[in-house]
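With one protein chain removed, the remaining protein chains of the complex are shown where they sit.
Chain naming follows the written order as A and B, and within any one chain the residues start at number 1.
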Amino acid sequence: MKGTVGKACVVVAALLSLVMAGSAGFAAETIKVGVLLPLTGSMAKFGEIEKRSFDMAVEEINAKGGVNGKKIELLFEDDTGKPDVGRSGIEKLISREKVPVITGGYASSVVAAAAPVAQQFKVPFVICTGATDDVTEKGYDYVFRVNPTASEYPNAVKSFLREVATDVKTIALLYENTAFGQSSSKSFEKDAKELGLKIIVKEGYQAGAIDFKPILTKVKAANPDMIYMVSYVMDASLLMRQSKELRINPKMFVGGGAGFTLPEFAKSAGDAADGVYSATLWVDTLPFPGAKQYSDNFRKKFGSETEYHGAEAYATMYVVADALKRAKSITPKDIRDALTKTDMKTAFGPVKFISYGKKTQQNKLDTYMVQWQKGELEGVWPKNAATKKFIYPTPPWDKRK
Amino acid sequence: MDVFLQTLVAGILKGGLYALIGIGMTLIMGVMGIINLAHGQLMMLAMYVTFVLNTMGVDPYFSLFVAMPLLFLLGVAIQKFLLNPLIKADTILPENQVLMTVGIGMALTEIVRFIFSSDYKYITSTYSNQTFFLGNISFSMALTIAFGIAIAFTIAMFFFLVKTDLGRSIRATAQDKDAATLMGVNTGRITVITFGLGSGLVAAAGCLLAPVYYIFPDLGGPFTAKAFIITILGGLGSTVGAIFGGVTLGLAESLGATYFGMEYEDIIGLTIFVLVLLFLPGGFKRLTKV
Partner (left out) sequence: MKKNLLPLAVVALVAALPLVMKDNYYLHLMILFMMWVVIGSAWNLIAGYTGQVSFGDAAFFGCGAYTAGLLAYHLGVSTWWGLALGGFTAVAVGLPFGWICFRMRGAYFALATLALNEVLRHGATIAEKFTGGMVGILIMPSFTSKAPYYYIALAMAVASLASLQWVVRSKPGYYFVSIREDQDAAESLGINTHFYKMLSLAYAAFWTGIAGALYMNYMGFIDPHVVFNLHDISIMAILVGIVGGVGTVYGPAVGAFVMVAVQEMFRSGFFGLFKWLGAVSGSDSLVRVAAVLTQAHVLGFGILVVVVILFLPNGIVGDWPKIRKRVFRLDARA
């Protein structure tokens, strides 16, 4: 009977060695690009939107001849939303798959853990979504970022406050206790000081809370002119629903995070979402080449809506392909050099990696403000991006139709 | 003053719901001494059942009649096939049961994630956002109804445990399993039924929570923690204790959120938990008699 075990071991060993050999042997006329995304776990939904956008972009690029005749092949690594898994994922891409360039990067904490690895191994990492500021403030010359950082999200809100809502003097700031929430709130505090506005309530909360009434009651009593919330979609929904229940009436409700722009927010909050503003990075009505087509094609192909994360992924793929075309050779160093010279227009906006403030190799983009009006998300600020006029101040709950 | 009153109301209403989550666990822990770390996941399942029924047009409150029996049966199955075998196993540490519930909880979460994905699901119903006002204080309709139902269940459980044969058998098993067996109680069956009951009760909490919260596979964990806090606060096996424990926790969280900061909400609950474990080991039950 020992024989059976022995035979089983031989078979397993043989299979294993085949696998190890096989995974090394896929040479082909393709250029491999590594993509780090949360394909499973709690952020899988966005991982899916970005994966689909990357795939769509690659299809289009390959159909038009690829990179100087060679096709691009995407190798996805699942970071499951956890920084340590992301770190080993990016290592796998670098040392095992030996990709010459990596992109993706959704969660701030994953990006924070993965970027130093790319820097250490000198493989260019082109971030498309992770927004925590410090990743492009460390002088990593192999890390590039296409999307604005967390501190830049509210830029349009700031200009709106300066030019339109000049009667806003006090702010209540509510934020989720995550990397994004904490860094956004810190930078927004600085912004408020710049604008001479007073933050009269500042509260962090654990995402997933059931009941915001205690804190909202405090906010109501403080009577701020503006309530700024950095929340993910369902917290955002509950915040608005409970604000309505308590009849809180500031001059404006503003969302500073991804949650407020998603369709789920409006669907689950119902009419409590009406009039809510949000900072956003992109809407498909912006005058960028291919923006509307991307949105329409995505809807046609997958039967669901895309949003700014997808646009980031889509555009970043084009950025990577563009650098690959210009690179002297398909090696990390040459691709990196080509990336530094990027200067192009994409569906997400213009892309050029520059240095400003503490940041290096960061793309500098405008951000926008949208507002939910009767269940539709409309661009309202700045004027050149607006599809509808903003409704300011927000009418009190009991005066609405 | 308004702030204080509103916070009070929010805490009490929330507490009713918490109590319902706790009743199930206090039964299970009281009778079998099993730490059920999958309690929150059972509630999560009930919420998904409510969601599915809602997409077919069924009102969440009617889902109670479907989810509770379903979860009762699931609880029975879990106890019978996965937990009972462990009691007989000869191990160095008795904590295997707890780990088994961890594994079960993990499996339940992932099965649900597989079927429904991680997307947040929500229920739209007419009373989800409805409120009524007493003076300046807003009362959430859904939570008030939940509070009422929680009290009703508590009273029902109380009478069940005190007045019916099955209830008395459960209490006997909780007090001393061996003596109960000697007295002719089929303790094997009792443990299975109790786990089922506990699951059914937490399912009710899920159905009532669904309209005011949202649904996703990972929501179980924090609620399991709350269930423990309530169970320990109220005393193992005490249904009336569960109400006190639930309301106490709800109030502590609300008052803490308003006066200390919402970040501290969870820590407050956990601190109370440890303090009760240290200084009032029997829970409120010690102070009352049931």
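What we mean here is this: a contact is a pair of C-beta atoms (placed from the backbone, for glycine too) under 8 Å apart; a residue touches a chain by one contact, two chains touch by 3 or more.
These figures come from a predicted structure and were not determined experimentally.
> Pick out which of A:Ile61, A:Leu74, A:Val99 or A:Ala112 touches the chain that's been left out of the picture.
Looking across A:Ile61, A:Leu74, A:Val99 or A:Ala112, the contact with the absent chain belongs to A:Ala112.
> Among A:Arg96, A:Lys190 or A:Lys328, which residue is in touch with the absent chain?
Touches the omitted chain: A:Arg96.
> May I ask which residue of B:Leu82, B:Ile145 or B:Leu255 touches the chain that does not appear here?
Answering carefully, the residue with contact to the hidden chain is B:Leu82.
> Touching the missing chain, which residues of chain A?
Against the missing chain, chain A presents residues 1-2, 5, 15-16, 19, 22-23, 39-40, 78, 80, 82-85, 87-88, 91-92, 94-96, 108-109, 112-113, 116-117, 119-121, 132, 134, 138, 177-179, 181-183, 204, 206.
> Which residues does chain B use to touch the chain missing from this display?
29, 33, 35, 82, 85-86, 89-96, 98-100, 102-107, 109-111, 113-114, 221, 225, 228, 232, 263-264, 266-267, 270-271, 273-274, 277-278, 281
One rule holds in what follows: only the chains that are shown with their structure count from here on.
> With centres defined as the mean C-alpha position, give me the chain A-chain B separation in Å.
Comparing mean C-alpha positions, chain B is 37 Å from chain A.
> Which chain A residues qualify as touching chain B in the complex?
41-45, 177, 203-206, 208-215, 217-218, 220-221, 233-234, 237-238, 241, 244-247, 264, 267-268, 270, 272
> Spell out the part of chain B that touches chain A in their complex, as residue ranges.
Touch list, chain B to chain A: 2-3, 6-7, 10-11, 14, 117-120, 122, 124, 128-129, 131, 138, 140, 209, 212-214, 216, 218-219, 222, 253-255, 257-258, 261-263, 265-266.
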